[in-house]
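The structure follows.
Every protein chain except one is present and positioned as in the full complex.
Entry: chain A
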Amino acid sequence: DTSLTEVNSFSPSVPISPSSMINQYKFEDGPELRDLFITVDDPESHITAIETFITYRVVTKTTRGEFDSSEYEVRRRYQDFLWLKSKLEEAHPTLIIPPLPEKFIMKGMVERFSDEFIETRRKALHKFLNRIADHPTLTFNEDFKIFLTAQAWELSSHKKQGPGLLSRMGQTVRAVASSVRGAVKNRPEMFTEMNNYMETFSQKINLLDKIAHRIYKEERDYCNEMKEYGPIHTLWSASEEAIGDSLKGLAGCIDRCCRATERRMAGLSEHLLPMLHEYVLYSEILMGVLKRRDQIQGELDSKVDALANKKTEKDLFSEEIGKLEDKVERANNALKADWDRWKQNMQWDMRSTFTNVAENNLRYYEE
(Lines give C-alpha, C1' and ligand atoms only; values in the text may rest on other atoms or scores of the structure.)
Protein backbone atom coordinates (compact mmCIF):
# COMPACT_ATOMS: atom_id res chain seq x y z
CA ASP A 1 0.00 0.00 0.00
CA THR A 2 1.97 2.92 -1.31
CA SER A 3 0.06 5.66 0.43
CA LEU A 4 0.85 4.06 3.75
CA THR A 5 4.60 3.94 3.23
CA GLU A 6 4.65 7.52 1.98
CA VAL A 7 2.96 8.78 5.05
CA ASN A 8 5.15 6.65 7.25
CA SER A 9 8.28 8.18 5.87
CA PHE A 10 7.08 11.64 6.77
CA SER A 11 6.07 11.10 10.33
CA PRO A 12 8.11 8.28 11.79
CA SER A 13 8.06 9.48 15.34
CA VAL A 14 4.35 9.80 15.74
CA PRO A 15 2.68 6.66 17.07
CA ILE A 16 -0.53 6.51 15.09
CA SER A 17 -2.08 3.23 14.07
CA PRO A 18 -2.01 2.49 10.35
CA SER A 19 -5.76 2.20 10.04
CA SER A 20 -6.36 5.64 11.49
CA MET A 21 -3.86 6.99 9.02
CA ILE A 22 -5.87 5.57 6.19
CA ASN A 23 -8.89 7.18 7.72
CA GLN A 24 -7.35 10.62 7.68
CA TYR A 25 -5.64 10.59 4.37
CA LYS A 26 -8.55 9.96 2.11
CA PHE A 27 -9.58 12.62 -0.32
CA GLU A 28 -10.39 13.26 -3.95
CA ASP A 29 -6.81 14.13 -4.86
CA GLY A 30 -4.42 11.30 -4.59
CA PRO A 31 -2.10 11.23 -1.61
CA GLU A 32 0.82 12.06 -3.89
CA LEU A 33 -0.56 15.60 -4.33
CA ARG A 34 -0.66 16.27 -0.63
CA ASP A 35 1.69 18.94 0.53
CA LEU A 36 0.59 19.62 4.07
CA PHE A 37 0.85 17.03 6.85
CA ILE A 38 -0.41 17.79 10.33
CA THR A 39 -0.39 15.75 13.51
CA VAL A 40 -1.82 16.51 16.93
CA ASP A 41 -0.32 14.65 19.86
CA ASP A 42 1.45 14.78 23.19
CA PRO A 43 -1.14 16.32 25.50
CA GLU A 44 0.41 18.15 28.42
CA SER A 45 -1.13 19.57 31.50
CA HIS A 46 -0.38 23.19 32.52
CA ILE A 47 -1.17 24.53 35.94
CA THR A 48 -1.34 28.24 36.60
CA ALA A 49 -2.65 30.23 39.51
CA ILE A 50 -5.99 30.75 37.82
CA GLU A 51 -6.62 27.61 35.86
CA THR A 52 -5.48 24.21 34.70
CA PHE A 53 -5.53 23.41 31.01
CA ILE A 54 -4.15 21.02 28.48
CA THR A 55 -2.03 21.89 25.48
CA TYR A 56 -1.47 19.67 22.48
CA ARG A 57 1.55 19.56 20.24
CA VAL A 58 0.77 20.41 16.64
CA VAL A 59 3.41 19.34 14.15
CA THR A 60 3.21 20.53 10.56
CA LYS A 61 5.34 19.35 7.67
CA THR A 62 4.94 21.00 4.31
CA THR A 63 6.50 21.64 0.93
CA ARG A 64 4.43 24.70 0.16
CA GLY A 65 6.19 27.80 -0.94
CA GLU A 66 4.15 30.27 1.11
CA PHE A 67 5.45 28.62 4.28
CA ASP A 68 8.82 29.95 5.38
CA SER A 69 9.96 26.66 6.70
CA SER A 70 9.18 23.05 5.94
CA GLU A 71 8.56 21.96 9.51
CA TYR A 72 6.75 23.57 12.43
CA GLU A 73 6.05 22.53 15.95
CA VAL A 74 3.75 24.54 18.18
CA ARG A 75 1.61 24.03 21.26
CA ARG A 76 -2.07 24.85 21.19
CA ARG A 77 -4.90 24.67 23.67
CA TYR A 78 -8.59 24.04 23.02
CA GLN A 79 -9.37 27.77 23.11
CA ASP A 80 -7.01 28.30 20.18
CA PHE A 81 -8.89 25.74 18.15
CA LEU A 82 -12.16 27.48 18.96
CA TRP A 83 -10.66 30.76 17.79
CA LEU A 84 -9.54 29.21 14.50
CA LYS A 85 -12.96 27.76 13.87
CA SER A 86 -14.74 31.03 14.45
CA LYS A 87 -12.30 32.87 12.18
CA LEU A 88 -12.91 30.35 9.42
CA GLU A 89 -16.66 30.62 9.84
CA GLU A 90 -16.39 34.40 9.66
CA ALA A 91 -14.32 34.34 6.49
CA HIS A 92 -16.36 31.64 4.75
CA PRO A 93 -19.89 31.67 6.08
CA THR A 94 -21.25 29.26 3.56
CA LEU A 95 -18.43 26.77 3.56
CA ILE A 96 -18.67 23.66 5.66
CA ILE A 97 -16.16 24.04 8.47
CA PRO A 98 -15.32 20.74 10.11
CA PRO A 99 -16.60 20.13 13.66
CA LEU A 100 -14.59 20.55 16.81
CA PRO A 101 -14.98 18.15 19.72
CA GLU A 102 -17.36 19.51 22.31
CA LYS A 103 -16.28 21.56 25.26
CA PHE A 104 -17.76 19.20 27.79
CA ILE A 105 -19.38 15.85 27.69
CA MET A 106 -22.64 16.07 29.56
CA LYS A 107 -23.57 12.46 29.88
CA GLY A 108 -21.21 9.84 31.14
CA MET A 109 -18.85 9.94 34.05
CA VAL A 110 -15.96 11.24 31.96
CA GLU A 111 -14.05 13.75 33.99
CA ARG A 112 -12.69 16.81 32.29
CA PHE A 113 -9.14 15.66 32.44
CA SER A 114 -9.48 11.91 32.37
CA ASP A 115 -7.11 10.12 30.03
CA GLU A 116 -9.99 8.78 27.99
CA PHE A 117 -11.44 12.25 27.50
CA ILE A 118 -8.11 13.78 26.55
CA GLU A 119 -7.35 11.05 24.05
CA THR A 120 -10.78 11.29 22.42
CA ARG A 121 -10.36 15.05 22.17
CA ARG A 122 -6.86 14.77 20.77
CA LYS A 123 -8.03 12.46 18.01
CA ALA A 124 -10.89 14.77 17.14
CA LEU A 125 -8.60 17.82 17.04
CA HIS A 126 -6.24 15.92 14.79
CA LYS A 127 -9.13 15.13 12.47
CA PHE A 128 -10.28 18.74 12.53
CA LEU A 129 -6.99 20.17 11.35
CA ASN A 130 -6.54 17.54 8.69
CA ARG A 131 -9.99 18.10 7.28
CA ILE A 132 -9.18 21.79 6.97
CA ALA A 133 -5.90 20.94 5.28
CA ASP A 134 -7.80 18.77 2.81
CA HIS A 135 -10.29 21.48 1.96
CA PRO A 136 -9.41 23.16 -1.34
CA THR A 137 -10.29 26.65 -0.06
CA LEU A 138 -9.81 26.53 3.67
CA THR A 139 -6.34 25.11 3.39
CA PHE A 140 -5.07 28.44 2.11
CA ASN A 141 -6.71 30.51 4.80
CA GLU A 142 -4.32 32.93 6.46
CA ASP A 143 -5.53 32.36 9.99
CA PHE A 144 -5.07 28.65 9.47
CA LYS A 145 -1.47 29.23 8.46
CA ILE A 146 -0.86 31.39 11.49
CA PHE A 147 -2.46 28.80 13.72
CA LEU A 148 -0.05 26.17 12.45
CA THR A 149 3.10 28.23 12.51
CA ALA A 150 2.98 31.06 15.06
CA GLN A 151 4.58 30.85 18.46
CA ALA A 152 2.30 31.23 21.44
CA TRP A 153 2.86 34.95 21.95
CA GLU A 154 2.58 35.65 18.23
CA LEU A 155 -0.77 33.94 18.15
CA SER A 156 -2.16 35.89 21.10
CA SER A 157 -1.20 39.22 19.59
CA HIS A 158 -2.68 38.17 16.24
CA LYS A 159 -5.88 37.15 17.93
CA LYS A 160 -6.28 40.58 19.40
CA GLN A 161 -6.39 42.13 15.94
CA GLY A 162 -9.34 41.85 13.64
CA PRO A 163 -12.95 42.81 14.29
CA GLY A 164 -13.55 43.25 17.96
CA LEU A 165 -16.09 41.50 20.07
CA LEU A 166 -18.65 44.25 19.67
CA SER A 167 -18.59 44.23 15.92
CA ARG A 168 -18.93 40.50 15.90
CA MET A 169 -21.87 40.77 18.18
CA GLY A 170 -23.35 43.32 15.81
CA GLN A 171 -23.10 40.83 13.01
CA THR A 172 -24.85 38.22 15.08
CA VAL A 173 -27.67 40.61 15.98
CA ARG A 174 -28.23 41.49 12.36
CA ALA A 175 -28.15 37.86 11.44
CA VAL A 176 -30.76 37.00 14.02
CA ALA A 177 -32.90 39.93 12.97
CA SER A 178 -32.85 38.90 9.36
CA SER A 179 -33.72 35.33 10.16
CA VAL A 180 -36.70 36.49 12.16
CA ARG A 181 -38.12 37.98 8.99
CA GLY A 182 -39.52 34.62 8.08
CA ALA A 183 -38.70 31.93 5.56
CA VAL A 184 -36.67 32.98 2.56
CA LYS A 185 -38.95 33.47 -0.40
CA ASN A 186 -36.58 32.97 -3.25
CA ARG A 187 -34.65 30.07 -1.95
CA PRO A 188 -33.51 28.00 -4.88
CA GLU A 189 -35.00 24.53 -5.06
CA MET A 190 -31.60 22.95 -4.57
CA PHE A 191 -31.19 24.41 -1.13
CA THR A 192 -34.65 23.44 -0.01
CA GLU A 193 -33.78 19.91 -0.99
CA MET A 194 -30.60 20.19 1.00
CA ASN A 195 -32.51 21.43 4.00
CA ASN A 196 -34.93 18.54 3.87
CA TYR A 197 -32.12 16.11 3.39
CA MET A 198 -30.23 17.51 6.36
CA GLU A 199 -33.24 17.29 8.61
CA THR A 200 -33.69 13.63 7.93
CA PHE A 201 -29.97 12.92 7.91
CA SER A 202 -29.52 14.64 11.22
CA GLN A 203 -32.29 12.57 12.75
CA LYS A 204 -30.88 9.33 11.42
CA ILE A 205 -27.29 10.00 12.33
CA ASN A 206 -28.30 10.86 15.87
CA LEU A 207 -30.18 7.59 16.10
CA LEU A 208 -27.22 5.67 14.75
CA ASP A 209 -24.98 7.33 17.29
CA LYS A 210 -27.29 6.22 20.08
CA ILE A 211 -27.59 2.71 18.69
CA ALA A 212 -23.84 2.33 18.40
CA HIS A 213 -23.35 3.45 21.98
CA ARG A 214 -26.03 1.07 23.15
CA ILE A 215 -24.38 -1.83 21.33
CA TYR A 216 -21.07 -0.93 22.94
CA LYS A 217 -22.69 -0.99 26.35
CA GLU A 218 -24.42 -4.31 25.76
CA GLU A 219 -21.18 -5.83 24.58
CA ARG A 220 -19.41 -4.60 27.66
CA ASP A 221 -22.06 -6.13 29.91
CA TYR A 222 -21.86 -9.37 27.96
CA CYS A 223 -18.10 -9.42 28.35
CA ASN A 224 -18.39 -8.92 32.10
CA GLU A 225 -20.76 -11.83 32.47
CA MET A 226 -18.52 -14.02 30.36
CA LYS A 227 -15.65 -13.25 32.69
CA GLU A 228 -17.56 -15.01 35.44
CA TYR A 229 -18.82 -17.79 33.19
CA GLY A 230 -15.47 -19.28 32.25
CA PRO A 231 -14.00 -19.83 35.75
CA ILE A 232 -17.07 -21.79 36.89
CA HIS A 233 -16.13 -24.51 34.45
CA THR A 234 -12.63 -24.64 35.82
CA LEU A 235 -14.04 -24.90 39.32
CA TRP A 236 -16.26 -27.75 38.26
CA SER A 237 -13.42 -29.62 36.60
CA ALA A 238 -11.79 -29.85 40.01
CA SER A 239 -14.43 -32.28 41.28
CA GLU A 240 -14.61 -34.37 38.10
CA GLU A 241 -12.31 -37.04 36.76
CA ALA A 242 -13.61 -38.19 33.43
CA ILE A 243 -14.98 -34.89 32.17
CA GLY A 244 -12.46 -32.63 33.89
CA ASP A 245 -10.43 -31.99 30.76
CA SER A 246 -13.46 -31.17 28.64
CA LEU A 247 -14.56 -28.68 31.25
CA LYS A 248 -11.17 -27.02 31.40
CA GLY A 249 -11.14 -26.83 27.62
CA LEU A 250 -14.51 -25.15 27.63
CA ALA A 251 -13.35 -22.66 30.24
CA GLY A 252 -10.37 -21.78 28.04
CA CYS A 253 -12.61 -21.23 25.04
CA ILE A 254 -14.92 -18.97 26.98
CA ASP A 255 -11.97 -16.87 28.07
CA ARG A 256 -10.83 -16.52 24.48
CA CYS A 257 -14.33 -15.46 23.44
CA CYS A 258 -14.17 -12.85 26.15
CA ARG A 259 -10.96 -11.41 24.79
CA ALA A 260 -12.34 -11.45 21.25
CA THR A 261 -15.33 -9.47 22.48
CA GLU A 262 -13.00 -6.94 24.03
CA ARG A 263 -11.20 -6.54 20.74
CA ARG A 264 -14.51 -6.04 18.96
CA MET A 265 -15.45 -3.36 21.46
CA ALA A 266 -12.11 -1.64 20.94
CA GLY A 267 -12.77 -1.58 17.22
CA LEU A 268 -16.09 0.10 17.79
CA SER A 269 -14.73 2.72 20.09
CA GLU A 270 -11.82 3.50 17.87
CA HIS A 271 -13.59 3.83 14.55
CA LEU A 272 -17.33 3.74 14.51
CA LEU A 273 -18.19 5.76 17.58
CA PRO A 274 -15.93 8.74 16.82
CA MET A 275 -17.00 8.77 13.17
CA LEU A 276 -20.71 8.76 13.99
CA HIS A 277 -20.15 11.44 16.56
CA GLU A 278 -18.28 13.63 14.09
CA TYR A 279 -21.18 13.38 11.68
CA VAL A 280 -23.69 14.22 14.38
CA LEU A 281 -21.73 17.43 14.86
CA TYR A 282 -21.47 17.86 11.11
CA SER A 283 -25.23 17.72 10.74
CA GLU A 284 -25.55 20.61 13.17
CA ILE A 285 -22.87 22.53 11.29
CA LEU A 286 -24.59 21.96 7.98
CA MET A 287 -27.89 23.20 9.29
CA GLY A 288 -26.03 26.30 10.41
CA VAL A 289 -24.41 26.76 7.03
CA LEU A 290 -27.74 26.49 5.27
CA LYS A 291 -29.18 29.08 7.63
CA ARG A 292 -26.32 31.48 6.96
CA ARG A 293 -26.83 31.09 3.24
CA ASP A 294 -30.47 31.89 3.78
CA GLN A 295 -29.50 35.00 5.71
CA ILE A 296 -27.28 36.25 2.95
CA GLN A 297 -30.04 35.64 0.48
CA GLY A 298 -32.43 37.38 2.85
CA GLU A 299 -30.25 40.46 2.82
CA LEU A 300 -30.35 40.49 -0.94
CA ASP A 301 -34.10 39.98 -1.08
CA SER A 302 -34.88 42.72 1.38
CA LYS A 303 -32.73 45.13 -0.55
CA VAL A 304 -34.48 44.15 -3.77
CA ASP A 305 -37.81 44.75 -2.12
CA ALA A 306 -36.65 48.09 -0.82
CA LEU A 307 -35.61 49.03 -4.33
CA ALA A 308 -39.00 48.08 -5.70
CA ASN A 309 -40.63 50.42 -3.19
CA LYS A 310 -38.26 53.37 -3.40
CA LYS A 311 -37.98 54.50 -6.98
CA THR A 312 -35.33 57.03 -6.02
CA GLU A 313 -31.73 56.30 -5.24
CA LYS A 314 -31.92 53.62 -7.85
CA ASP A 315 -28.30 53.73 -8.81
CA LEU A 316 -27.02 53.52 -5.30
CA PHE A 317 -29.19 50.62 -4.56
CA SER A 318 -28.54 48.76 -7.74
CA GLU A 319 -24.84 48.81 -6.99
CA GLU A 320 -25.46 47.43 -3.58
CA ILE A 321 -27.83 44.93 -4.99
CA GLY A 322 -25.34 43.93 -7.59
CA LYS A 323 -22.80 43.32 -4.88
CA LEU A 324 -25.23 41.33 -2.83
CA GLU A 325 -26.29 39.26 -5.78
CA ASP A 326 -22.68 38.45 -6.34
CA LYS A 327 -22.30 37.55 -2.76
CA VAL A 328 -25.30 35.29 -2.83
CA GLU A 329 -24.14 33.64 -5.97
CA ARG A 330 -20.69 33.03 -4.62
CA ALA A 331 -22.12 31.75 -1.40
CA ASN A 332 -24.43 29.42 -3.21
CA ASN A 333 -21.73 28.08 -5.43
CA ALA A 334 -19.35 27.65 -2.56
CA LEU A 335 -21.93 25.80 -0.63
CA LYS A 336 -22.92 23.60 -3.48
CA ALA A 337 -19.37 22.63 -4.26
CA ASP A 338 -18.63 22.06 -0.67
CA TRP A 339 -21.79 20.09 -0.21
CA ASP A 340 -20.90 17.73 -2.98
CA ARG A 341 -17.48 17.32 -1.51
CA TRP A 342 -18.88 16.72 1.91
CA LYS A 343 -21.29 14.13 0.71
CA GLN A 344 -18.59 12.27 -1.08
CA ASN A 345 -16.45 12.32 2.00
CA MET A 346 -19.32 11.22 4.13
CA GLN A 347 -20.05 8.34 1.85
CA TRP A 348 -16.46 7.29 1.90
CA ASP A 349 -16.34 7.55 5.66
CA MET A 350 -19.52 5.61 6.19
CA ARG A 351 -18.48 2.97 3.75
CA SER A 352 -15.08 2.45 5.20
CA THR A 353 -16.20 2.60 8.79
CA PHE A 354 -19.05 0.21 8.46
CA THR A 355 -16.94 -2.10 6.38
CA ASN A 356 -14.43 -1.93 9.16
CA VAL A 357 -17.11 -2.85 11.67
CA ALA A 358 -18.15 -5.74 9.52
CA GLU A 359 -14.57 -6.90 9.29
CA ASN A 360 -14.14 -6.67 13.00
CA ASN A 361 -17.22 -8.74 13.50
CA LEU A 362 -15.93 -11.29 11.04
CA ARG A 363 -12.67 -11.47 12.87
CA TYR A 364 -14.58 -11.87 16.12
CA TYR A 365 -16.61 -14.75 14.83
CA GLU A 366 -13.68 -16.40 13.21
CA GLU A 367 -11.85 -16.33 16.47
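Note that in this section contacts are C-beta pairs under 8 Å (C-beta built on N, C-alpha and C of every residue); 3 or more make two chains touch, one makes a residue touch a chain; residues count from 1.
Keep this in mind: contacts and distances are computed from a predicted model.
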One chain of this complex is not shown here; going by its UniProt record, which of these names is it: "Partner of sld5", "NUBP iron-sulfur cluster assembly factor 1, cytosolic", "Histidine-containing phosphotransfer protein" or "SNX4 protein"?
-> "SNX4 protein"
Given A:Ile118, A:Leu250, A:Leu273 or A:Val289, the residue that touches the chain left out of view is A:Leu250
Where A:Met190, A:Ile211 or A:Ala306 are the choices, the one touching the absent chain is A:Ile211
Sole contact to the chain not displayed, among A:Ile232, A:Ala266 or A:Ala306 | A:Ile232
Absent-chain interface residues of chain A come out as 196-197, 200-201, 204, 207-208, 211, 214-215, 218-219, 221-222, 225-226, 228-229, 232-233, 235-236, 239-240, 242-243, 246-247, 250, 253, 347, 350-351, 354-355, 358-359, 361-362, 364-366
